[in-house]
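Every protein chain except one is present and positioned as in the full complex.
Every chain is named by a letter (A and B) in the order it is written, and numbering of its residues begins at 1.
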Amino acid sequence: MSQRAVLSIDHLSISFGGLKALDDLSFTIFDQEIFGLIGPNGAGKTTVFNCVTQFYRPDAGDVFLTVDQSRLPSRDRHLADQLGQARLNLVGRPVHSIIKLGLARTFQNVEVVKELSLLDNVLVGGHVDFQATMAEQIFRLPRARREEKVYRAKAMAALDFLGIGRLADQLAGGQPYGVLKKLEMARTLMAQPRLIILDEPAAGLNDFETEDLAQTIRAIRDQYGCAVWLVEHDMRLVMNVCERICAISFGKFLALGAPAEIQGDKLVQEAYLGEQE
Amino acid sequence: MSTSSTRTARPLSSVLKPARNAHVQFLVFGALLCLLPVLAQAGGLRNSTLSTLAFVLIYAIVALGLNLLLGYSGLISLGTAGFVGLGAYLAAYFQDDLRLGFWLALLAALVLPTLIGLLVGVVSLRVRSIYLAIASLCISEILLKTFEQLEWFTRGTAGKQSKYPVVFGLQTDRATMFVIIVIALVVVMMVTHNTVHGQLGRALHTMRSSEVAAQAMGVNVLKYKLFAFSLATLYAGLGGALYLFFLRSSYPSTWNLFMSLNIIAMVVVGGLRSIFGTVAGAFVIFAVPELVLKKLPVIGDVAGLPYIFSGVLIVVVIMFFPAGLKGLADLVRRPFQRLRGDRGEAGPPAARPPDSDRPSPPGAGRAAADQTAVKEGRPA
Partner (left out) sequence: MDLVLQPFLRSLETGSVYALAALGIIIVWRTSLVMHFAQGSMGMFAGTAVAFVFNRSGMPLWQAVLVGVVVAGALGFLVDFAIIRRLKRATSVGKEIITLGLIMVFLGLAPIIFGTDPLLLPRFIASGDVALGRANISYNAIFNIVFGVVVAAGLFLLLQKTKLGLAVRATASNEPTARLMGIPTRTVTLLAWALAGVLGMLAAVMIAPTTTVTPSFMNTVQVTALFACVLGGFQTFYGPVVGAYLIAVVGNFLKLYVSSVWGDQLMYLIILVFLLFRPNGLFGKTYLQKV
């Protein structure tokens, strides 16, 4: 595993109505690693996420993402180093510009379009890659048709990879929860991200599905060569699949290390006392 | 993970087939409609009925724009009538006052309403989607007053008179204008179909379903809302121009809130996100009161009847039949599809109407409930 950082969170703070939700939080996620963020309820896990993806604007601190040259916005081109990569600060960028830089996410509550087929839902994940202009799409000009074909194949591959390819033409509405979770992951794969954030992927899954999820996460990392960051409640999944784990409590950093180290950490144990799973 | 074994063979060359099929359907539909003026000339159809049908088609064009907005993007506009009226007056002004001919008149009727629509959208769409409804109502009120007061442009309440246009050197009449309307409708149907079945449509879908998810997928929500609204105003302008060319007159009182509400009724009754459904909805809302209700004994004379008809239909359809006429058609078609063995082994086809009551697993239900809570975004 390379030790190059893909995402660095740097002294991040945010408060809501005087309550500090995140307090000077820093950690780094490396390329192609499976990273876990844990903490008791209300620790601010999802807030970290939302600060990274710019749904919330942090009060202080920075979020640096390593971005490939091909994905750099034109005004940031000059920042690329000799490897053709650049570390961009995400803070202040529009929410919809984040996925383009190589960071894709799923949602705690599964946000898919019920009225669209699974395949169409996955295609939404490739939104930023579509080059055809609105006019080209409206009149179905050659470039629009070509792209549709290419990305359909790619979306199909993502669905197949996650084992739900046979459902491609069915509507997302009414599918079992496990399928929808996989659908969301397939959608993130469409963006060919360097980092995928999974927001409580095990929530609502049974033991069998959770076991399957662990395998899926590893397969995604191996096949698509991206880092995976889990924000998770299910300790077994985190301990099973993550290579490094960061624990936080009340928005503050507690510990960072391999699963065994975290399990043995005094502070972490204290934080979880009283809230046994 | 070895999942390739479950992979079904899906020839990618078939990807574009649905689009072509739909376009063929639209063309056949248009060809059939073009037979109506012939029928009328042969005496098989009353001229007044032909006119009513022409208005149905014009309103269908406008309603298709609103369906893009309401059905796909989940936005309400209450200014449709104002934009249609603006299109009508612009067409008349450019054709009859400036004598610039059919094409420039049509262009003006398309471009100016769209530009105003864009401005209204920029002002209102940045906060909550519902602001668009109020801002468009606002602009519609302003336009209505303009139609009444700006005599040099509209001739005020006396009404603007016009004449059949000359298209490609050909003096049109009722029958040829009908054909031109049909051509416009078919083009609009095709454009709408392309719009909603490509990446554009998927982006609009995602935006309606969840703005946060759309943003996370890289959809610039404001841009797509603006796109939907300006396309809707473009259709409205087109509908206005065709209205004027066909009726050859325009009065300010036509372009009031109730026309906007009727257009909404067409979309709702026809079925959100359905192209043929919208045309059917336009027929039900406009032609049924005109051709049927008015001829009924006793209640036919009641002035408010068309209003009640549209209003009650809106309420009833949303309450009991959210998929509208489109859902009805699917319901009728399904047994036949089953007979033909169209069902894939994987389950019901994707054309399943959204209101179908198939039980969903508790997890999915909960997710849906959570989604609504998020979507409604109560103030923090």
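The working rule: a contact is a pair of C-beta atoms (placed from the backbone, for glycine too) under 8 Å apart; a residue touches a chain by one contact, two chains touch by 3 or more.
Please read all numbers here as calculations on a predicted model, not as lab measurements.
Screening B:Leu170, B:Val292 or B:Val312 for touch with the missing chain picks out B:Val312. Within the set B:Leu98, B:Ile142 or B:Leu296, the residue that contacts the chain not displayed is B:Ile142.
Of the listed residues A:Phe64, A:Phe107, A:Phe130 or A:Tyr177, the one in contact with the hidden chain in the full complex is A:Phe107.
When you scan B:Ala31, B:Leu98 or B:Val127 for touch with the missing chain, the hit is B:Val127.
With the whole complex as reference, residues 70, 74-76, 78, 120, 122-124, 126-131, 133-135, 137-139, 141-142, 145-146, 149, 211-212, 257-258, 261, 264-265, 268, 302-315, 318-319, 322, 372-380 of subunit B touch the missing chain.
As a convention for this text, only the chains that are shown with their structure count from here on.
Here subunit B touches subunit A in the complex through residues 1, 3-4, 6-8, 10, 12, 15-16, 19, 191, 194-195, 198-200, 202-203, 205-206, 208-210, 212-221, 227, 273, 344, 346-350, 352, 354, 356, 358, 360-361, 363-364, 366-368, 370-371, 374, 380, going by the rule given at the top. Within the complex, the subunit A residues that touch subunit B are 16, 53, 55, 94-100, 104-105, 107-117, 120, 123-128, 130, 132, 134, 137-140, 144-145, 147-149, 151-153, 156, 160-163, 165-171, 173-177, 180, 187, 191, 204, 215-216, 219.
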